[in-house]
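In what follows, a single structure is set out as structure tokens and then discussed.
With one protein chain withheld, the remaining protein chains of the complex are depicted in position.
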């Protein structure tokens, strides 16, 4: 007989009876606050066009790199999971979503103890009403139940958006994107609900695929001369303004390191010309990326866009997977990341401005207590983004609060980001964050380190207010 | 109505009833042991002259970089906190201590979950008898209560010293200091209660402001020729002897890294001459600092001074703050710090001597289990200093014990240092350490990893005996 699927009301709360009671009291008033999702990767066409989602596998497996990286690590071919190939080699890609689903279901035990398990169970129980645990035995029941639901209007993107009580969600687009979906959303009166984010890696990073072509496209779009340094900067300013017109309140930067530079204008211009046509050494390309972060910060002084940096990931570590399947296929690996020397040029230039907001993320948890909390606990502009990617998990959240609170406090952090393209799991992810923050606060209360009344205020700030305020949403 | 201010007798103890009972039993006999404060930054003139402290803000805010760095990080100008400027620019410095106090009070919620909150609450409740929480509403009540108290003899430094049950406290002076206050203390019969510490960074570190001038002053004071290598070493030996005459039992070294070197005499002499007049590359200056640590260790073999190293801090990270306000203004940021290669020259030279004591501190918690516990668990000379600075906090203390005990045990650690200039919070800081050590011991007892009778002995050693023994106090 299949095991029952339950979402225990006390899930994630500590075993200790006293602690649990405090956590419950703190959680209850924040549990149903609207969702502020200031950074993520949902597809704006979903909300613009409001079409039905295709099928359970296309919605829950194929786009979720947490899921297929784990399956791949245990010897399951990506082709068998229906992952589209972009290059030659390998076996044929499975085209039957039901077979993909069965393969996933047979291997669901691999996710025991992972956040994916929690998110998926939440989606199955709360979104689809399933009440048995996913397994080989229940795979078909799952597929049929979800497939039928996805054909109904209640599962269209806008209906789910309302059901999930999302107040605002930010998507992420690059400067070459025409933002047509956001324009439609604006016209539909959804412009304040779904906003874009300016993510210019593909025109700032000389190592990005197609960098030179991208600069030409940028010139075409903006009418600026991107063969000159000042024209290039103008083009970027122009696109930032365009993104602001489509709701953007922030930029985002995914660089291999947190390195920033503060060159003089002449040096910057010379470097740009070295880089412009695919030239420059690796060190010069890194210097250019670093200088461009500082240029982005400079533009934020004027246009008020909040600046986010997501550094420290070795993208596409697995050559074969990159060649055959392309980017974002679960083969990105965090690296040890310095912030102290790296951010100094940018912070010395703009970090003392309390009206500027720089939100820093990390995949290197070792930097929490040593570098990030100490920097954010000093520079007025700098704030700490929530635990990111692999660390967006109960233990990751616990470590984040344990290692940052004592030096940075709560008010140098900015609430939660779900940072996901897995739309259906967004409420689950925010719920995990709200629960784990309440657990941390409950510890402080139980150990008489914080009065419960103050903890209750902080719980609300972490769940809702801080994200809204920090991202100007 | 203002929230009541209480210091719960079980504060910092775990929520679990069984664990808490053990922690209480371990804590009770050590709670009131005299305070041994072997390393810190109180001002010896306080104890020598025994004058009244000026006002609450000058005592509790202006000198406390934990406090003003947090306020600064949230956009409050240092000038508005009454921090004196040393350079041009900025706004006028607030001169009314009551206004400074109010600004702090309005922002007291920023400290929720930080050790500053615990220390301050302790001072307010236990030293001043205040019984409501600090807030905008209670700011004036606080100011008036404390200001009045500070005008009484019971709040003179020596009275508080006795009230705090301090057995001995070490201050920190540099070799150019005449130690006049310590001479007076000695004459007053307080020579064993307030001792100095030899901290020669300003004459060992070529990057220290005024290094060349400092060497000339050192020559003037000692009569040694500090333009020669041997004369320079003699001058240092001379000052070490002078410091020992004024109670010093230890030296302390605050270097950017833990790098040590072991050059031959001729090499050292040549390097000294390169460095002496402000010359040398960055690498040569680092080599000189490293060699001087080894020279200090060598002198300790003869004069018996315990040697402390506090490495791994990027001082004055914020150029504007340094230029406008000077050193020690909350802009010091920890860096990733190597110990394995760095300490090897010194340890290979003197680390096998069980009569020599080298106490190592870190701001890089990642080194606890990997490097520091493993080194201290092998070399007879090396001991681990307690959690330092940003990590001198409940979570920092927990991490320290969790990560060092299994490899270094308890007896390669040296008890607690308060390391503070915030005199009024010294008992609070020792109390936090005693409580957190008892919590760690209670865990071991509850999990049947340590008999409670042994834990009780260890609790006393951690609270009192180890510091006294390691620092020869």
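Note that the chains are named A and B in the order they appear, and that numbering of residues resets to 1 at the start of each chain.
Throughout what follows, a contact is a pair of C-beta atoms (placed from the backbone, for glycine too) under 8 Å apart; a residue touches a chain by one contact, two chains touch by 3 or more.
Note that the coordinates shown come from a computational prediction; the quantities given were computed from them, not determined experimentally.
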Hey, which of A:14, A:231 or A:460 is the one touching the hidden chain? A:14
Among A:109, A:151, A:192 or A:472, which one is in touch with the chain left out? A:109
Per the touch definition above, residue among B:45, B:106, B:274 or B:407 touching the missing chain: B:407
Touch residues of chain B, complete complex, unshown partner: 14, 16, 18-19, 336, 338, 340-341, 344, 347-348, 351-352, 354, 366, 369-371, 373-380, 382, 402-403, 405-412, 443-444, 446-451, 453-455, 457-458
Residues of chain A touching the missing chain are 3, 8, 10-17, 69-70, 72-75, 109-115, 117-118, 133, 314, 317-321, 330-331, 333-336, 363-366, 390-391, 393-396
